[in-house]
Every structure is written in structure tokens, then in C-alpha cells.
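Only one protein chain is missing from this complex, and each of the others stays in its spot.
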């Protein structure tokens, strides 16, 4: 005992206490994978090591300051990690392209690209966060999946997200955005949240500005989550708006783009199995009615715990219409097993298939905020690996 | 008590003690802003979220090793954080340009771009730091301002810094540099410091080297700070020298550039108000006397504490002469209020104006180390936000 106390006195004398307000945390998730991609005439095989199957590998720093009277100041700064050097497989199996965060000796970059925000919270009045953070749609959608993001058949291929990446003036599927978020205190098992972000730049008033230089952008969303015993249910609605004076720069047509999305999800824990369901719609108005794009998504799945092993399966479909023409049809399946070495460390093996059909020539899937796989493609992948939280 | 000690014994058994030599720290500072920029014919408005108003958002790691006999080894590694994705406003209100450290999923980069140094310190002999660190001019100037950096009307627009960014062979206003710094032990309320950095590269001796390939660069500076009760006063002097054999590469004329700067500052705490004053000059010799550039700066301000609220106001002027011709005249004003939620967390609201007038056609403000606003411009900005230290 005496020795322990001496050691503690020594600790107290260092600057370590100053660090008590910062917690380092993260995830490292690696796997071996094989993948096979088939298009009309070509079959391509890939194999190697890959990153971020169960969860995105990351390193973060967070802290909370208790300021008295129930008031707290909070922050998070969190970046992606890639345990696999570029060209050794990225999050998207079947792609030889480098991942965003390379670990080679190259020139590119670990950034605090997951979340960087600061805010205030109060037990009575709720919490406000300002900065770069998860969208409400993303936080809403994630719990309602039996499967995982990082493989063919991934959950994320079948989500409806409000295009929140307004900073980059794109409307692709995005799960993080710059903005202000308010989380209300939980009331009767219900959690409500609202998020808003806006950008008005180069709003020149005294003369016509050069094409492309002006734009306004905003996004706003609401989410509700209800938990009661084995049941969790939620709904989210979001809208984003982009306006520029340059045709072609933002979208394939028009200069004003409004996107509205709705999503509903539920999970129910039967003990012998946990069931998951998700449905969502997103409509993008491009000023020309015939070219509006409407996306519908559903997803169903189950997780079956068997001691340290959990089996899971998830399937779903995404369809996209441009005006009255069907332009995208995507079906995904994912099955697998998790093994819990501990609460923080899991092994996994899974198989997934992603079959994307884009029939309309000239249709820009990317511009419509759909998946990047514009050509009819079937990708099957197998992943075996380990995911560790710290 | 018993439980606490058990918990401590558990802590002692982990690797946490190994970390007692490293402290994580930082700042997250975000705000909503509106800005309006007026030039001769154009008025442009901006609005959105922005970063680093009261202090630069950052994440750092530091540590001290006590080596006995009063000798210590110290290090700092500190990077900028941007809580606001690029194009959602950067440190310079009114600019849509991306900030240096993006938080989007893009390709660029959080670097230890604020400070990265290692050194030794002794209670008797003082401290030496080697690496990338604040210039003495910057550390000298910062305390003598009632206002803040991150907005129009900013303190940093009215500082005289020796161009220390010799690594990049530019002479712009710079507040960090690679070098060796010596801090003498405090004597009678006086702190003295000296800083030196140098680079001789490609000093080819056996033949004429290709134009632009050879250069020598050095910077050196001294600072003194005196504190006595309510009074703090300081002086700093610095010199930098750049030599290259390529005209046009470094400056608009000539190949040898010497820059000398002087600055004086004082603050006095009257309890009901704290007063601030700063004056500085910088002269850049370009080999052709008529083209020497002389910059003069003054800045005055006050902070008035009223319980948890502190009101502040700061104003100043920068004038630049090229030979005998006046080439730059810049006036800034900043007023606002701080609210202390705690010692570490502050809310703020402020308004600032920056009116820059550059009359001479063809004059390169940037090359002269003046502000980047080369055209006559008036920018007004409003910021409301929160700044949290951890």
C-alpha cells in the first residue's frame, strides 16, 4: 500500500493531472478479404488486407469540463486511421484505389476528418454542438442495421442521407457535415435532435458576379428516437438546398437543387434474435420536374446471439427514378458471424454481395447522389478479421 | 476510501503511468459569423460557421522530464484544428477559401504545424528550445492587444513580425519559425530571450550554380519583457536576411533582402480596466534604396471586466512606404464582449472592421510583407461563438 501511495504522489507531481480532461480513444479494424467484380464482359478478382469492416478505424480525443450547475463544455476531435497501406485494399472492396488516409510514407494525410466539434450541455436544457459532426440522418440510420458498413452488401449502400456536404458543394451520400446540432433532454424514452448548417458566400449585390462564383447552401434536419424495453424506433427528416449561378458545376442540370429525405427505422430484441428494419426516401428537385430524382430504400435483417458468437444477416434494395424513368436498382446481401474475444475486441467473418443495375444511358448516378457504381455490376466479397476498440 | 485505493491500484497496474510524461491539450473555438466586403464597385456578403476567433483551435502534446539537479527535458508537438469544414469559413472572414487544416473527407492534412520542438531547461541557466516554434516577435506582440486574432479588425493585421519563414523563402508576416531559442532565467521581473535560425543551402563553390538554386537565409531576434504589479512592458528586435541568385523569385526586385523590425508594447491593469498599447516598425532593404519598404504600426485598446463579462475594444493603424511613396494605409477596429462560463470556456460576441487602402498601382503588398489585401477594401464582420480550452 505504501508503495502505491508513493507512486501516486509521484504521479500527482507530474503534469498528468492536466490531462484528465482529455481522453484518447479509437478503433482499429483490419481484415483479409477476397472480392470478385463482374460486369457484362469482365470478371476481376482482388485479394489482400483491408480496413474498417465492423467500424471505421479511427483515433479520437474528447473531453468534458464540468462547469457547475449541471453545465458542461464538451469537445471531440476524431480522425480516420488506415491500418492498410494504400493499394492494399480500401474500404470499398474491389477497388485498388488508395484510401483517404494513407499509412505509407507518401504525402497524404491523416486529418481530423471524422468529427471536430465543441459544445455546451446541460442536464435540463440539452446539448448544443458546433462544428464538423455526424449528420442526424447518419446517427439515425446506423442503429437500424443488422449488417455492417465495410464490405460489399454494406449497410451504407442502402441509406438515405440528406446531402449535407455543402462545404464541398456536392450532394453525394454524406454522413458528416458542418453545422449546429441541438439534442433535447430525453423525455419518456424519446430523444429529439435538430441540426442546421448554412453557407452564404459571394452573394454579390452590386453587379453580376462571374458564373460559378456565387452560391448559397444550407441543410437542416430533425430526428426522433424512441426506446422502450426491447423496442427502439426512430424517424428522421432532412432537407438540403444548393444554389449557384453556374449550370453544370453542381448538378447535371439546373442551378437550384433541393433535396428532401425521410427515413424510418426500428429494432426489436426478442432475446433469441434481434430484428432490424429500415425504410427511406429521398427526392431531389432540380428545377426541371421531369428530371427530379427519387430514391427509395428498404433494409431488413437479424442478429442471433449464441454465446460469444453472434450470427447476422441483412438484405435490402435501393431503387432510383429520374422523372418517370427507373434509373437505378441495387440489391445487397450481407451474412456473417462475430466472435467476442471481449467487449472491446471482436473477430469476424462475413460474406456480402452488391448487385447494382443502372439501366439508363447517360444517367449520372454520382450527380444524383446515388452510389458511384454507375454500370451494372455485381461484387461479392469475403472478409475475415479483427476489430479492436480502445 | 478503500474503494478508491483499489481503483488506484488498478490504475497503477495499467500502462497509464507510462503516459504521465505526455499531456494532451488544446483549444476548440467555433463561431457563427456574417461578413461584408466592399471594394470600389462590389459589395459581397458572407455568412456561415468559422474557426479560431479568440484563439487558434489546436491539439497538442507536451511533456517534461525531470532529470535531477534542476535540469529538465521538454517537448511540444502542436497542430491546428479546424472544426469547420473547408468552404464553411476560414480564419479570414469573407474568404471562401479552404482553411489549412480541413476536416472534410478530402485529401489534405492535419500537421503539427503550430509548434514542434525539443529542449533542455535549468532553473539556474535558463531554457533552450530547438525546432519549429513561435517567433519571439509573436510571443512579444500577443500580450499587448485588447482584441483578438480571428476576425476583421484582428490584432494580427497590425503586428510587425520579422519575416522568419525562411524555410519557405518568403518574407510574409509569420509567427512561427525553425530555429534555436534561449530563454534566460527571470531576473528582477525581467525575462530576456534570444532566437536564431539559419539556412545555407546549395552554396556551390566550384562553378556558377543555376539561377535560383542557391540561397542563404537567417533570422535572429531578441526580446525583453518586464512585469511589475499591474505593469507589463516589453520590447523586441529582430532581423532576417535572404540571399538568392535569382531575381524575382523572392521579391519583386533584387536578390538580397534584409528586414529589421522593432516593437514596443505595454499593458497596465487599473482593475476597472486593463489598458494596452503597441508600436512597431519594420524596414525591408532590397538593395535598391528607392524601393525600400518601411512599415509602421500602432495599436491601442482596453478590456473592462464586469463580473463574468469582459468588454473589450481595440483600434490601430498600419502604414507602409515604398521609398518616399505611401503604398499602404490600413485601419482596424474591434469591439466585443466575452462571457466566462468557466476559466476554460468562454462565449463571445464581437464586431470588427478592417479598412485597407493600397493606393499605388503595381505595388505588391504581399511581396513587401504587408497584408494580402492589395486593393482598397473594407471588411466588416460579426462573430458569436464559444472557445473551449482543454
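Letters A and B name the chains as they come in the text, with residue numbers starting at 1 for each one.
One rule holds for everything that comes next: a residue touches a chain if its C-beta (ideal position, glycine included) is under 8 Å from a C-beta of that chain, and two chains touch if they have at least 3 such contacts.
A quick note: this is a predicted structure, and the numbers were derived from the prediction, not measured.
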Inset, instruction - Could you tell which one of A:43, A:124 or A:271 touches the chain left off the display? - result: A:43
Inset, instruction - Have a look at B:42, B:120, B:142 or B:311 and name the one touching the chain we're not showing. - result: B:120
Legend entry - Which of B:73, B:224, B:273 or B:304 contacts the chain that the document leaves out: B:73
Inset, instruction - With the full complex in mind, choose from B:42, B:130, B:264 or B:304 the residue touching the hidden chain. - result: B:130
Legend entry - Residues belonging to subunit B that touch the chain removed from view: 1, 4, 7-8, 11, 14-16, 18-19, 21-22, 24, 61, 63, 65, 67-68, 71, 73, 75, 77, 79, 100, 108-113, 116-120, 130-132, 165-169, 176-180, 197-207
Legend entry - subunit A residues that touch the omitted chain in the full complex: 5, 8-9, 12, 17, 19-26, 28-32, 41-49, 57, 59, 62-64, 81-89, 96, 101-110, 341-342, 344-345, 385-388, 390
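As a convention for this text, only the chains that are shown with their structure count from here on.
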Legend entry - Intercentroid distance (Cα basis), subunit B paired with subunit A, Å: 36
